[in-house]
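Working notes, structure below.
A single protein chain has been removed from this complex, and every other one stays in its place.
Coming up: chain A.
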Amino acid sequence: MESWDQHYDTLVVGGGNAALCAAIAAARGGARVLVVEAAPKFYRGGNTRHTRNMRCAHAKATHTLTGPYTQDEFYDDLLKVTGGKTDPELARLMIGESEDMLDWIVEQGVRWQPSLGGTLSLGRTNSFFLGGGRAMLNALYATAERLGVTIRYDAEIVDLTIEDGFFLNAIVAHDNKRHAVTAATLIAASGGFEANIAWLKEGWGEAADNFLIRGTPYNKGTVLKLLLDKGVGAIGDATQCHAVAIDARAPKFDGGIITRLDCVVFGIVVNRRAERFYDEGEDIWPKRYAIWGRLVAAQPEQIAYIIFDAPCLEQFMPSLYPPIRAETIGDLAGKLDLDGATLEKTITGFNAAVRPGTFDHTILDDCRTEGLHPAKSHWARRIETPPFYAYPVRPGITFTYLGTRVNAQARMMMADGKPSANMFAAGEIMAGNVLGQGYAAGIGMTIGSVFGRIAGREAARHARN
């Protein structure tokens, strides 16, 4: 193994999609690259491990994509999900480069597959990794190693020396020792801070103790904090994170996709007081998937219960834990430790308000309640056929928005508005530049690959000069 004290052209911090695309692009640009990944080898890759597709613009259908997805349409979608909170220049740049990504990522050894099974709705816009995110990572790591990139696991950055926006060296903790690493350029691709509960509490208060973290426990935001403390410009709302409602029985970290629940629209959602608190049928599920984390976070003890009856059981994707089941509403309340009388009252009131209609969960159907607050605007059907089922849910945090400001070279912008001479950022740590709020499936991977490649290319160019 090479020693720590040699000089590298590029130090890449992180080990996910953005980091590896940066490392590969830098190595292809002629740079000597060191990648430091805080996680052990199995957990390498941060939340890329839990991804499965990437959103790329393309002018026509391919063997894995069902139709064209123009740059303009992609841009419109981005404006919709962010409510306009995006940097138009960077967004246009990313979308333009995403078109080339479809081929470039394959050249790095990653394979695409058509969307199958439950993901057909994304078959036109999103390209799926054969075997999912970990398969993608395995391919990228193999390519990086073949290109001579040095990779260190269990290697965490504990300090950075930065003077006037110029990166000098990094202190890396590895094997109970500290090593000073010097490199001509730094690429920060170390994700967000969603696994740092103490930091989440700054935005959410004590409620954050009841949050579940859907992905890697290694995204502590250490590097992000160091950079912001040392004069790098911040972007994105520090108090916000992407949160969905996931099974409350999931592990604290890394439960991944299998703890997801897609049944809100089929039933009602009640809180600890056994009362409804939001319109479960407001809009089609993929568009409302991401509001339920925040809604549940605002409820007592940050827990809620999705309740539905027998006919709904097989209408949504299965998930890891079986639903809690009872023959009567009273028994169900008992099993959930909710007040039985209140739950009976909530469900009776809901059932009485349901108007007749034709159920179709793929469109905004005419099954709705009348005279109920909050209303259920679509897909409202009486909950009356035993057995009755419930899933307990808690907020599941996917990613955070706060990051480092960058320019079109993926170069970090300092708080004083000047570009850094030799520091770049890619992936979740700078996603806030493009994604000020909201989310669209597969866009995190687009940000990672596109800005990773730009950062690697620019870093190699800088190191050569």
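What we mean here is this: contacts are C-beta pairs under 8 Å (C-beta built on N, C-alpha and C of every residue); 3 or more make two chains touch, one makes a residue touch a chain; residues count from 1.
The rule we apply is simple: contacts and distances are computed from a predicted model.
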What is the protein name, per UniProt, of the chain that does not appear here: "NADH-quinone oxidoreductase subunit J", "Assimilatory nitrite reductase (NAD(P)H) large subunit", "Potassium-transporting ATPase KdpC subunit" or "Tricarballylate utilization protein B"?
-> "Tricarballylate utilization protein B"
Which residue of A:85, A:134 or A:272 touches the chain not shown here = A:134
Identified contact with the non-displayed chain, of A:256, A:281 or A:403 | A:256
Given A:102, A:147, A:320 or A:421, the residue that touches the chain left out of view is A:320
Please give every residue of chain A in contact with the chain that is not shown.
-> 42, 49-50, 52, 111, 113-114, 116-119, 128, 130-135, 138-139, 251, 254, 256-260, 314, 317-320
